[in-house]
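The complex is shown incomplete by one protein chain, all other protein chains being positioned as in the whole.
Entry: chain A
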Amino acid sequence: MPADFNWAIGGEAGDGIDSTGKIFAQALSRAGRHVFTSKDFASRIRGGYTAYKVRTAIDPVQSVVDRLDVLIALTQRTIDENLDELHDGSVIIYDGDRSTMADVEIPEGMIGLDVPLKALAEEAGGAIMRNVVALGAACAVADFPIENLDSALKKRFGGKGEAIVENNKKAARAGLEYVNEEFDYEFDYDLETTDNDYVLLNGDQAIGMGAIAAGCRFYAGYPITPATNVMEYLTGRIERYGGHVVQAEDELAAINLALGAARAGARSMTATSGPGIDLMAETFGLVATSETPLVIVDVMRSGPSTGMPTKQEQGDLNMMLYGGHGEIPRFVVAPTSIDECFWKTVEAFNMAEKYQLPVYVAADLAMAVTEQTFPPEAFDMDKVEIDRGKVVDDDSIDEWLDEKGRFQPHAITDDGVSPRAFPGTKQGAHMSTGLEHDELGRRTEDREMRVEQVNKRDRKVETAKSSEDLSPREFGNPDSDSLIISWGSNEGALVEALDFLEEDGVDVRILSVPYMFPRPDLTEDVEAADDVIVVECNATGQFANVVEHDTLTRVKRINKYDGVRFKADELADEIKATLEAEEVSA
């Protein structure tokens, strides 16, 4: 029996798939099991195939695999869509009375459990609880103590009153009992529980929580998949700390609102996805040249244009690194896991203020909409440090006044960082502008000052390179001749791929890079390896190009751009195949 258990519920959008899946994930988490969830969903409110998948184990899980053990199928399409993940012995729970499942075909070798979900739900108090009946049935198959479902049901339905919670408990038990009484299979699963406490959250929530921890007090955004959850998380929470969320009329307004708040001294953020980043590119240059600290989150999805809005891709790296006309430094940090979404957001705020520039947080759909369990200590708030950089107050402003007593917000300094005075600071009144400017912030076309200001801004990058720890995260065998380089959410699949590779006697070294700019110098690592593969979810190898540029060495590439994240087992196969392939031509 494998150590992990893979479960899914699928149907049409509007079938309550998401909330049902979330209840099961939460029940597992509360039972002290690790959980990793993923979603197949469409960009529509009703209709269309959608599924919520849960992978669970006693040990941490941080990826999906190509295997489905138990599937609750509300439609025939749910079975069809998952044929490649279902295997001999997979259990499919369905309601043969439902019109969509009347002519169901259970693939050979699999076990179909026809459970009258709707009828049992009606007996328990209402047809609406049919998915909960199915959860109970799944508990029977997986040998998962049904009491663990109760607290998750209470969390989900507690607001609707005790009677509703009780009915749902009853519905779950009806499903459990039906399977135990009507079917005579020996299922091979045994979902043990532990006393561990875990929290279950997704990347968007981790980004939002990181922002509050880091002292973010202002957020402006425009709803867009898959970044909306950041705004939804902050709404209702940031106010407890004196902050505010504005839903702007568009992304142009969102970034300008956030810019205004940052000019007033607030730690300020906006989050969007590719189409929003396109609009924000207009104001990006102003943020950078006015040296305004701002955190811009890009939760990447498949592009270009509207692309595949609910599908995974890491296609915006070039846009973040190079977007906008003219030349100006910006930092790009890229969390590699859900807990890192929290920590990198905290770091982004510190970098933004220390270096007074826009910092992109490059997240992606696969981590944003995925929930994963962590021990609460993974988000130890005592470890959050806030560094506001060179802020002057009424007293310390004196040394930054010119001979006429005027404050110099763009003073030429050795480290490239100038003093910052929040509005309200005495003698600090000053101009900021998108025009090239002098030390006072006033327009200039003076050739020497232009060069000095450009150089000053660029020096901030050198300062950061020498004072920030930009190290990649390392996994696998440090002495291996095969180097795998990754960025973003691929880390989890890669780390789990190590086990599959080990089974086949393949060992690799993994560098998971969380800093896109400034970034670590990988030249020595690349030169020390016989094979280098850059893994990323895009077609053109945007990060591979960067690595080749930095290290002056050709690398191999594994690219995935079908809209679906890497799976650990699939990635292991790809790595083996790529290592065995002919050398790349220089």
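Criterion: contacts are C-beta pairs under 8 Å (C-beta built on N, C-alpha and C of every residue); 3 or more make two chains touch, one makes a residue touch a chain; residues count from 1.
Just so we're on the same page, contacts and distances are computed from a predicted model.
The UniProt record for the undisplayed chain lists the protein name "2-oxoacid:ferredoxin oxidoreductase subunit beta", from the options "Iron ABC transporter", "2-oxoacid:ferredoxin oxidoreductase subunit beta", "MnhB domain-containing protein" or "Cobalamin import ATP-binding protein BtuD".
Within the whole complex, the absent chain has one touching residue among A:Arg237, A:Lys465 or A:Lys576, and that is A:Arg237.
Annotation: of A:Asn6, A:Ser63 or A:Asn256, A:Asn256 touches the absent chain (contact as defined above). Of A:Val199, A:Val564 or A:Leu579, it is A:Val199 that touches the chain left out of the display. Seen across the whole complex, the unshown chain contacts chain A at 29-30, 197-201, 205, 209, 212-215, 217-218, 220, 237, 239, 241-244, 246, 248-250, 252-254, 256-268, 282-283, 286, 290, 376, 379, 381-382, 384-386, 404, 422-435, 442-443.
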